[in-house]
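Below is one structure. I have some questions about it.
Heads up, one of the protein chains got dropped from this complex, but the rest are sitting where they should.
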Amino acid sequence: MSMARHAAMLGGFTLVCTAAIVLVQTLTAPRIQAEQDAAFGRLLAEVLPLSAYNNTIARDCTVVEDADTFGRSSAVTVYRARRDGAPAALVFSATAPDGYSGDIDLLIAIYPDQRIAGVRVTAHKETPGLGDKIERRKDDWIDQFRGLSLSQPAEEKWTVRKDGGEFDGFTGATITPRAVIHALRRVQQYHLAQRDALYAAGNHCAEATP
Amino acid sequence: MTDLLLLFVATALVNNVVLVKFLGLCPFMGVSNQQDTALSMAAATSFVLTLASGLSYLVNSWILIPLEIGYLRTLSFILVIAVVVQFTEMMMAKTSPLLHRLLGIYLPLITTNCAVLGVALLNTQAAHSFVESLVFGFAAAVGFSLVLFLFAGIRERINVADVPAPFRGAAIGLITAGLMSLAFMGFAGLFK
Amino acid sequence: MTLAISSPHRTRGERVGSVMRMVLYGTVPGMAALMAFFGWGTMIQVWSCIWFCLAGEALVLALRGRDPLRELQDWSAVVTGVLLGLCLPPYAPWWIAVSGSLFAIIVGKQLYGGLGMNPFNPAMVGYVFLLISFPVSMTAWTPPMTLAANPPGLFDSFFLIFAGETWDGRSLQALRAGLDGFTMATPLDHLRTDIANGQMISEVLSQPVFGAFAGYGWEWVNLAFLLGGGLLLQQKIISWQIPTGVLGGLAGSAVIFYVWNPDAFASPVFHLFSGGTMLAAFFIATDPVSACTTPRGRLWYGLGIGVLVYLIRTFGGYPDAFAFAILLFNLAAPSIDRYTRPRAYGTLTERPQEPAP
Amino acid sequence: MTHAPTESWWSERWRTGLWTGNPALVQLLGLCPLLAISNSAINGLGLGLATLLVLTASNTLVSLVRQWIPTAIRIPVYVLLIGSLVTCIELLMHAYTFTLYQTLGIFIPLIVTNCVIIGRAESFAARQPVLPALVDGLAHGAGFAAVLFVLGSVRELLGSGHWLHGAEQLFGPAAANWSVSVANPEQPLLLALLPPGAFLALGGLIAAKNAIDQRRQTRHAAAAPAALATQEQASDTPIDPRPT
Amino acid sequence: MSGLLALVILGTVFGAVLGYAAVRYRVEGNPLVEQINAILPQTQCAQCGYPGCKPYAEAIANGDAINKCPPGGDAGVKALAQLLGKDVVPLADASAVKPKRLAFIREDECIGCTKCIQACPVDAIVGAPKLMHTVIAAECTGCELCLPPCPVDCIDLIPAPAPAWQWPKPADAVRIPIRLVQ
Partner (left out) sequence: MMARQLFGFPGGLVLDDRKDRALHAPIAPVPLPPLLVLPLKQHLGAPAVPVVQEGQRVHFGQLLARAADGISASVHAPADGEISFIGLHPVPDDSGLAQPCIGLCTDETSAYEEEEFVDDISLTDADLRERIAQAGIVGLGGAGFPSAQKLTDTPVKWLIINGAECEPYISCDEALMRERASAIIEGAQILARLLRPQQVLFAIEDNKPEAIKAIADACDETAIEVVVIPTKYPSGAQKQLIQNLLGFEIPRGKHSVDLGVVMYNVGTCHAIARAIAHSEPLVRRIVTITGDAVERPGNYEVAIGTPIEFLLQHVGVKTTQLRRLIMGGPIMGIALSDHTAPISKLSNCLIAAGPGELDESLNPRPCIRCGDCVEVCPASLLPQELHWHIRAEQYARAEALDLRACIECGACAYVCPSQIPLVQYYRHGKAVLAEQAAARAAADHAKARFDAREARLAQARTRRQQRKTAQAAAMGASPIGAVDATVASALASNTGAATTPSEPITTASETDANANNISTNNRINNSSTDKPVIAQHNDRLADVLAAARRAKEKKQQTASPTVTGTDPSDENAKP
C-alpha cells in the first residue's frame, strides 16, 4: 500500500518536474545552440580574422592523429577556413606537453602561405604570476607570433632567447614560453608537410569542440 | 593500472575535492570539531560517494546518452543520490543499529554534500569509463576523508588555544582551511 | 585566604627565551655561510624580518590588551623572523620581507593565540604565502657572489632591496646576469628543469652553479647549518628524532631512485646538501609548537617530511619543497600524535606475565 | 506558528536572513559555491542571484506541497523540486548569459546541493505557509548573495586591483565600462584569487562580523543591562513543549 | 518525450524502493535520546521548559537548543555539544544557575497536607497525612518543585553542604608571585 503510494507520489513529482524542464529546454534549445556557435566563433575570431573566410568553419573539418605533433594521443580536429571555396586557413588545436606544471592547450591558425594567423592558449596549469603570462588576458606576449612563419625567423631560431632563439621568455620563467614556442614549431612543420592533404581530406567533424 | 594509480593520486591529493575543487565544504566545516565524528562522517561519505559515482555512470551511459537527454543529468543524478542516501540510511537503521548510531546523523547531510553530485558531474565531464568513475569517486572520497580527518585533528588543537574572540569558531576554522589549502598547493604539478 | 601553590616548589625555571636564543645562535654559522656566498642581502632580509615580526607581534598583543613587553621576551618572534629571512632570496624587494613577516606572525601565529598555539610553522606560512603570491620575486635567486659578474656591496644591497636598483642604477636583472649573461635559478631549480628538458644528470651537474657534490656554495651553506644543528642537538634544544627522520627519509628515497637510474635522478648526497635541507631539518621541521610531540610521532613526522620533499622535488612543481612538506606534516601532526601516543602506565591490555619470585 | 505574523516578525525574517542567521556567515552553509565562485564581484553576484532565485522558488514550492509528502520520500521530493528549478535556471543562463554560464561552470548544477536551499526547505518552508516561506527564501537568498558579492569584491580588489570587471556578462554590453580600476600593481596579491585566498577572505569576513556583533553587544550591555534578558527569545522556530 | 518517460519510470521505481524501505526497515525509538538523557542532570526541575529531563532530551534530539538546562550548567552544555558535534554556547539563562540547594521543611509549621509529597519527582519527602513531613537530604535534588504547592510556605531552600576544597585551575600566562614567608 505505502509502496504503491510512494511510488505514485515520487513518479508524479518526477513527471511534473521533468515536464517543466523539458518545456524550458525546448524553449531555450535554439538560443543555446546559437550562443554556442557564437562562442566558438568568438574564440576562432581571436586567432583568425572573420574577414579571412566565409564558410561555416564549424562544419568544415577533418580529423588527424599525430601524438608527436599535437601532444595528445587522441584524434585532433582541424578546422578548415575557406574563402569562396579556396583554402583560407587551418585551425589546429594542439597541446604543449612540456609546460612547467603540465599540459598547455593551444589553438593555432595558419594561413596557407605558412604565416601564423593567430595563437591562443585555451587551457594551462602554469604558475600564476610566472607562467600564466601566456594568457592573452594577462599579457600580449602570445600576440607576437602573428604573421611569423617557419622561415621568418629561421626554423632553428624558434625557441627562447636563452637557448639561442629569437623569442623572449618571461622574467624568471623560461620553461613555459619554451614549451609554447616548441609546440608552435612542431605544428608549423606539420602544416608545411601536410597542408594540401588536410585541405583535400573529406569533411568529418568530430563531436569535440576545441 | 598505473593510469588508474595516477588518477587516484591526482584526485585524492593534487586536485583534492575539498581544498582545490571546493566541493563538500559544508560537512568539512561542520563535522570537523572532533576527530571521532569526522571519521564516521568520512566513512559514510566515502561509501555514498563511491556508490553514487558508479550509479550515476550507469544512469548516464544507459539512460541519458542513448536518449540524448543530457540536460536532465542534474535532475537524474541528484535523484539517484538522494535515493541512495535515504535507502542506505533506512537499511542501516534496521540491519546494523551500531553502524547507524555511528553514522546515522551524518547520512542525511550527505545528500546535500555537493561533493557527491560534483564528483558525479565531473565524471561525465571527463568522460570516465566505469572503472575510472569508480576510482575517481573513491579517490575523491579518500581525499575528502583525509583532509576532513586531518582538519579535525588541527581543530581539536585550535579549540584549546587562546584564539582572539572575533576569530573563535568558524573564522579561525576557515583560516586554517586556507592555510591547509596553501599547503596543498605544494602538490600542484605532482605527477603532472 | 592564601594562594595555593602546587608542588613542585623547585623547577628548572622559565627558559623559553633562552631556548629560542639558543636556536638563534645555532643559525649563526649558516647565516655566515649564506652571506659569504650570496652577499649582504641575506643579512638585510633577516634584519628586516626580525623587526617586522616583532612589530606585528607587538601590534596584535597590544590590540588584545596583552603585555607586549612580557610576551616579546619569549624571543619566538625573533626566531620566526630569522628563519623567514634566511629563506628569502637575498635581493628580494623590501615589501617581500614586510608582507611575509606580517603574514607569518599575524595569520600564522597570533590569530591562533600566539606562542604555542599555532598549528602551522609561522615562518613557513609566511614563506609559502610569499611564494604563491609573488612568485616572480620569490624565485629570483642570485648566483653565488663568486660567479656573479659584479657582486653588490653592502650599500648596493641596501639600495637594491629598498629602492629596486643599486646606487649606480643596476637592476636586479643586471645582477642576476651571472656567468654567461643569463638567468640564475637555484641549483635545485636547474636540476629539475634541465632534467625535465631531457638532460642527463652528469650534463646538468657540469654547469658552474654546481659544486663538488651539490650546488656551488649551497653545499657549504648546508654544512654550516648542519654544524649549527649539531649545537642544538648537543644542547638538547631539539630531539634527535625529527632531523634524523627528515634526513633519513630524504636520503632513503634518493637512494632508491638513484640506484635505479643514476642518470635521471640526483644522488642522495646532492639532495642532502642542496637547497634548504639542513636548515629545514634542524631548525624548521623541529619547531616544537607545530611538530609532533610524541617521540615515535616525531620520527614518523620527520620521515614523512623527508620522503615528501623528495617526491615534490623530483616529481612535483617546486624545486625545493621543504616549506610545503613541513606545512603538510604540520597538518598531519595532531593525527600522528594521536596514533603514536606512548602506552600509559597501567594500560596494558593483556595480563602482564609475572616473573616468578 | 499559530499567531498571525506581525510586522516585527517579518523584519525579523529579514534580519535573520541578512545578518543574525546569514547562511554563509553564520550557518556556514553553501560554502562551496561561495568560495569557488567568489573570485570576482560579478561572478559572485551572478551565482548569488541564481541562488536567490532558486531559494525563493524552492521555498515557495516546498511550502505549497508540504502537506502531501510522506516522510520517506520527503528528501527525494525536495531534491527533485530543487533539481528541476536549477536545471531550468541553468538552461536559461546558458541561453541568455552564456559567458557567465561558462565561468560558473559546474557550480550552477551544484546549486541543487547547496545546503542553504535544502536547509531552508527542511527547517522552514516545510512548516510554514507560502508567503512566509517566500519571504524567508528571499531574505536568506539575499543574505547569501550579498556575502558572495562582498567576498567577490574583496578578492577581486586584492587579487587584481579592479572591481566589477566583466559586468557585461551579467548586465549586457552597456555595463562593460562599469569596471573600476583601483590600483595596478606590478605584482598583485595573487593569493587572493587562489583557493587559499578564498578561505582566508571568508574567515576574515566572518571575524569582522563577529567583531561588529561583539562590539555592539558590549555597548548594548553597557547601555542597558536589563534589555539582555528579553533579547534571548529570538530563536528561529520556538518550540512549544505543550501538546496541542 | 522518451526522456520524460524514462525519468518518470526512474522516479516511480525509486519511490517504490523507498516506500518498500520505509515499511521494511521501520525503526522505533531513538538511541540518541537515551544518550542525551544520560547527560542531563535528572533534577527533573522543568526549568528547561519541559516536564522533566527525558522530554527535554527528546526535544534536543529533534533539534532544540542544548543550552536550556540550568542545573546541568556549562559543563552539561559542553558535554551535549560534544555528543552532538555542536558548538558550545553559553547557557540561555545564566542567572538561573545557582549553587546547589536542598529543600528543608520547617517541621513545626508543617500541617501535613502531603501536597509536597505529590510534587516531588524523586520521592525525597516522607511523612504521613496531618503529621509533619521531612525531606531526605540525600535524595533531594533541589528542584524547588515542592515549594509552590505548600499552603503554609514552610519549605525553605538551604545551601547544600559546601563541597570539599579542591585545587583551582592555575592562572594563565601571568607571572605568579609565590607568597613568601613573612
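Going in written order, the chains are labelled A, B, C, D and E, and every chain counts its residues from 1.
Following the convention adopted for this analysis, contacts are C-beta pairs under 8 Å (C-beta built on N, C-alpha and C of every residue); 3 or more make two chains touch, one makes a residue touch a chain.
Since the structure is predicted, the reported quantities are computational estimates derived from the model, not experimental observations.
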_Full-complex contact with the absent chain, from E:T12, E:N67 or E:T141_ = E:T141
*Which residue from C:T80, C:S101, C:T294 or C:T314 sits in contact with the chain not drawn here?*
C:T294
*Positions on chain C where the hidden chain makes contact*: 1-2, 4-16, 19, 74, 76, 113-117, 239, 288-289, 291, 293-295, 298, 337, 341-348, 351-355, 357
*Provide the residue numbers of chain E that touch the chain removed from this figure.*
37, 40-47, 51-53, 55, 75, 78-79, 82, 114, 117-119, 121-129, 136, 139, 141, 144-145, 147-149, 163, 165-170, 172-181
*Missing-chain contacts mapped onto chain B*: 157, 159-160, 162
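By our rule, only the chains that are shown with their structure count from here on.
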*Pick the chain whose C-alpha centre of mass, unweighted, sits closest to the average of all protein C-alpha coordinates shown.*
B
*Quick one: name the chains whose C-beta contact count is the highest of any pair.*
B-D
_Going by average Cα coordinates, which chain is farthest removed from chain E?_
A
*Cα centroid separation between chain A and chain C, in whole Å?*
43
_Centroid of chain A to centroid of chain E, CA atoms only: how many Å?_
67
_I'd like the Å distance between the centres of chain C and chain E, where a centre is the mean of that chain's Cα atoms._
53
*Could you list the positions in chain C whose residues touch two or more of the other chains?*
107, 129, 132-136, 317
*Considering chain E alone, which of its residues make contact with at least two other chains?*
3, 7, 10-11, 14-15, 18-19, 21-22
*Topology of the chain contact graph, where touching chains are joined (line, ring, star, complete, other)*: complete
*What does chain C use to touch chain D in their complex?*
107, 129, 132-137
_Residues of chain A that touch chain C when the two form their complex_ = 98, 100-101, 127-130, 162, 171-175
_Touching residues of chain A toward chain D in the complex: what are they?_
2, 5-6, 9-10, 13-14, 17-18, 20-21, 24-25, 28, 31-32, 35-36, 38-39, 128-129
